[in-house]
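Starting off with a structure, shown below.
Removed: one protein chain of the complex. Kept in place: all other protein chains.
When the chains are written out, they are named A, B and C in that same order, and each has its own residue count from 1.
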Amino acid sequence: MALVQEQEIAGDGCVSETILELKEATIKFGGLTAVNKVSFVLNRGDLFGLIGPNGAGKTTCFNLITGVYRPTSGDIEFKGKVINGFAPNKIATLGICRTFQNIRLFGALSARENVMVGANLRSKTVMPSSFWLLPPVIRETDEMRAKAEHLLEVVGLKEDMSTRSADLSYGEQRRLEIARAMATDPELILLDEPAAGMNPLEKETLQKVVRRIRDEFSMTVLLIEHDMRFVMGLCERIVVLDHGEEIAQGPPESIRSNPKVIEAYLGEAATH
Amino acid sequence: MKFWGTRLGSIVLAVAGCYLLQTIFQGNPGMNRLVVLACLWVTLSVSLNLINGITGQFSIGHAGFWMTGAYISGVIMKFQPQLKSMPAMQLLLLMMLIAFIGTGIMGLLVGLPSLRLKGDYLAIVTLGFGEILRIVVNASEPIGGSYGLFVEPKVNSIFIAAMLAVITIAACRNLLQTAHGLEFLSVREDEVASQAMGVNNTTIKVVAFVIGAAFAGAAGAVFAHLEGFISPTSFPMAFSFIVLTMVVLGGTGSITGSVVAAIVLFAIPEYLRGMSVNGEPLRFTLAGFVAFAIAGIGALALAKYTQDRVHDSKGKLIRYIGAVVGAIVVTGVFAAIFRNIPALGGKEIGVDQIRYVIFSLVLIAVMLLRPQGVFGHHEFGWHWFKSKKSQETVA
Amino acid sequence: MIGEWTPLIAGLEFSILPQQLANGILLGSIYALIALGYTMVYGVLRLINFAHGEVFMLGAYTALLVSWKLGFTQENVAQHPDINGSILTLVLLLFCSMAVCGIVGVVIELLAYRPMRNQPRIAALITAIGVSLFLQYSGQLFLPNSPPPSINQKVNPIQGATNIPLRKASAETLNNVSTTTAAYEAAKAAFDAQLPNEESRFQLSPTGQALKETMDEANRARTDAEATANSERVEIILPNGQIVMFFSAIALMVGLHFLVNHTKIGRGMRAASHDFDTASLMGINVNRIVTFTFFIGSALAGAGAMMNATFLGTPLTTFYGVVPGVKAFVAAVLGGIGNIRGALLGGLLMGLAEALVAWAGYANMRDAIAFLILIFVLLFKPGGLLGSAAVEKV
Partner (left out) sequence: MTWKQVLLPLSASVIAGAIIAGCTPSTPAEDSTTGGTSTTGTTSTSGSTGESTSARPAPKGGPVAIEGNEIKLGLVVSRGGDLRPWGVDCENGANLAMSELEGGKIGDYSVKLMIQDSNSNPAEGKSAAGKLVNDGASVLIGEVASGITATMAEVSMDTGVPIVAVGATRTDLSQKVNNFFRVCYTDAFQGPVMANFAYFDLGLRKVALVTDKSQPYSTGLSDSFRQIFTKLGGEIVDEQFYQSKDTQFGAIVTNLKSSNPDGLFLSGYFNEVGPLARQLRDAGIKAPLMGGDGWDSAELISSGGDAIVGGYFCNHYNAEEDRPVVKSFLDAFKAKYSAPPATTMGALGYDATKLVLDALKRAIDTAKAENKPLDTLMITNAIENTENFNGVSGVITLKGQNGDPLKTALVVEVQKTGFKFAKSFKPEDIKGVD
């Protein structure tokens, strides 16, 4: 029920509470600085885009936020709390969840089971009780199944609920990843190239889904995308990275006309 | 209400089944022991399946856990002989409980490296653990060393062994019935993704090792009291491989697969031991065996080719039948030819002498034809008889 | 027994440390040679070839059967004591072992592993275990194993040992040795002279008994003097056979290194080990590469087996390959499986560890401690010493 309230607040746009803040986050691999002093602020309810040419450090940014890597310097704050170097599962528990650029589904599990893994994060029962199949666990599992089915419906995979996830098509797998991430009830969801490999029709549906995530499920969305039209049509604010450095930040219109961005995308922007 | 009814019903059913098993085989001392051993193998293979198949941690040290359990019980009986005054059944249960806990702790120790190691590296560490244990026991004379240890009292109860197997199966199956079980599967499927979904991989892996080891330890206690004598040679490294084979052959992650494979693989050598014609062990000539081996390889290759390349079911069937018939014909012809080769001609071998040759051939053949294991990731259940096969593993 | 373990430091005898290090290196070079086979196959196919130990066993049997064909059977040697092997015989045995093992390796790959190539690795592993069991148990039907035969020592012209003195015993003790030896010789001569009058060596008349006791007394004095000389002396004694094994192993490894790094097929192997699928897309005939890898890896096992069986003379059973197989596997993992230099390093370290553990007075725990070292190394370097732990790209 708390969700509904937050949604209202975000919808009104009156209160802009900072949910994630990167403060000069930097990471070096050996001599290579993959992300260099990147700073940006996400407010609750944002639909935020992170773009940049190949190798700009976007996914590394995600890895920093989700705890796969620990920043060499700088801080990452989630709801005012520094989360540097937390284990990924800890960060997921705090309320940040992600999808992966190179899809990482649990291939042998069905679509529904994939989502249930995510939903299990908010389980209130302990694992030992499942060895005994105690009633609370069964009840909870049933609830999770229902939740999973609902989320699959949201991303449009209701038909394929019991299909092995490895047997799904590429686009379906991407949407399944989103559903799985949503199942963890995150406050902030990170989507890594959700539209990659989709046809225009699928992309359009996806845009709706992402909006719905924000509006209906009141999650803050941070997404990486290559397709400019997709990003520009969807995001309210955008950060552009190039060679690990932040080169621009602002609403889509200002980004579109930013000479630095055009330079970085030279030739690439024109094709989109 | 319905829930508790089902629950109570299945418990009663399981107890009754085990009791039935006991009453059927009680009177037959030879079978009695084999049934107990089969139950122990089932326990071992299902518990390894939890580590290896369900959680995906490549462990080949299961004989070590088995040995730990057996020795815990043996050593306690050696140094606390006054325990013998307890009724045998209660004593066995107590020993199983202690072995369960003790081996669980051992499982914790062995499981810890799994937090850092993966795949083959983890495999060699678990293998090394088994070997270290064997060598240390060999060198520790207070607990018998290589001489071994007599364990008293001997308790021979199909009921207990079967109940242990049932409880192991139930624990694993129950786990997979719930969303918590999915955590184990997700660790197997993709550790990075599972962690990103908030699964604590560390806990999951350690729990898998602890539970898997603990059940193997309990089986060890039963084994020690069944045999009345344990020594490091009773738990050779090869046993770890055989348990692993049971898990993979049944289909990694499939509990029913593990159960069936354990029973079948245990039964093959024992069945071949008893295979006889008019009371004499079945014998055939070495020439015949070689011919059969050659024909078998050919038939296997043909079957494999058919499986991979031929797609219409009628053609498949014809080729399969052709492979079998061809193998029989080739065996006959080659046997006739080989009989004239002096090195092969005269010798005769009993089927019980080549039990393990046949065992290994079955292993290779099954793996070639069905690499995902007999049951794949699936469980055998009622849904197999329904029109639409469910593709879901669990839940 | 636990109470009787030598205290760790007090038991160390530093005068034999050089010798123990040499022992370790000699032992390790053979581990390394066998480990190379594991490592090469793993490098290309990511498959642990559990049947490698059995290929090793077949190599030893090949050497045995060839030596029998050459006339070095026990009866023949007993009848013709002048039969002696030459270096040429050894080379022939080596060649045959390597060729047979190479072919066996290729056949195993073709029949058992190739169909499994696109299957889960664990399935291929079980097939490998199956092949290993098959070779062990079917070998019992066809190969001579009761009693376990050994290659007759006459085959091997390289006998004896090389002594490298590091510190000589003092002149005084040496003098003492020669006096006591002379006294013993004299007593022995007296006893031997008496022997024809006796019923047997062990059933003596009082005279004989007295003479024998004098001789035993003199003998004890002599061994005591020799013991003093021994403890003063520091030396390294290397059995010639093992020296040959060591250098052959090194030569084979250097050859392999050249092959992998400086030839076309070696380039193919490296490409395949880097990325199997891409290599095949790049027009490399990966099947040929795999076949070749199995041939070379198995041939190296054959070489190790032939040298082990000939120079050390252990009787052969079909389980001959199990222990070297496991040890070499450990060595390969220790060095970083898939890495050729790692196999060498791992093998040498294993050998040294075993020798040093025995030196410290824990000979009964030797293998256990080798495994412990492995576990500790892996905990700190999860990819082995030279292997890089694969970092998953997220």
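Quick note on the criterion: contacts are C-beta pairs under 8 Å (C-beta built on N, C-alpha and C of every residue); 3 or more make two chains touch, one makes a residue touch a chain.
In this text the structure is predicted, and so the values were computed from the model without any measurement.
In the complete assembly, the contact with the undisplayed chain comes from B:P232, out of B:P232, B:G251, B:G288 or B:G373.
Summary of contacts with the chain left out: across C:A161, C:A193, C:A210 or C:M282, the touching residue is C:A161. Residue C:A355 is the one among C:A279, C:A355 or C:I373 that touches the chain not shown. Taking the complete complex into account, B:L97 is the one of B:L13, B:L97 or B:I328 that touches the chain left out. Touching residues on subunit B toward the chain that is not drawn are 15, 19, 22, 26, 28-31, 33-34, 37, 81, 84-90, 93, 97, 135, 138-139, 145-148, 150, 152-157, 159-160, 163, 223, 227-234, 236, 269-270, 273-274, 281, 352-353, 355-356. Contact between subunit C and the absent chain runs through residues 13, 15-16, 19-20, 22-24, 26-27, 30, 74, 78, 137, 140, 145-150, 152-153, 160-161, 163, 200-203, 212-213, 215-217, 219-220, 223, 226-227, 230-231, 237, 239, 242, 308, 312-315, 317, 319-320, 322-324, 354-355, 357-359, 361, 363-364, 366-367.
Here is the rule we use: only the chains that are shown with their structure count from here on.
Among the chains present, the centre nearest to the common Cα mean is that of B. Taking each chain's centre as the mean of its C-alpha atoms, subunit A lies 57 Å from subunit C.
For subunit C, the set of residues that touch two or more other chains comprises 394. The multi-chain contact residues of subunit B, meaning those touching 2 or more other chains, are 192. Subunit C contributes residues 1-2, 42, 48, 111-112, 115-116, 119-120, 122-127, 129-134, 136-138, 141, 326, 329-330, 333, 337, 364-365, 367-368, 371-372, 374-375, 378-379, 382-384, 392, 394 to its touches with subunit B in the complex.
Residue ranges of subunit B in contact with subunit A, taken from their complex: 3, 7, 171, 174-175, 177-183, 185-186, 188-190, 192-201, 203, 207, 211, 253, 377, 390-395.
Residue ranges on subunit B touching subunit C, taken from their complex, read 58, 113, 116-118, 120-121, 123-125, 127-129, 131-132, 135-136, 138-142, 145, 192, 237, 241, 244-245, 248-249, 252, 286, 289, 293, 297, 301, 304, 349, 353-354, 356-357, 359-361, 363-364, 367-368, 371-373.
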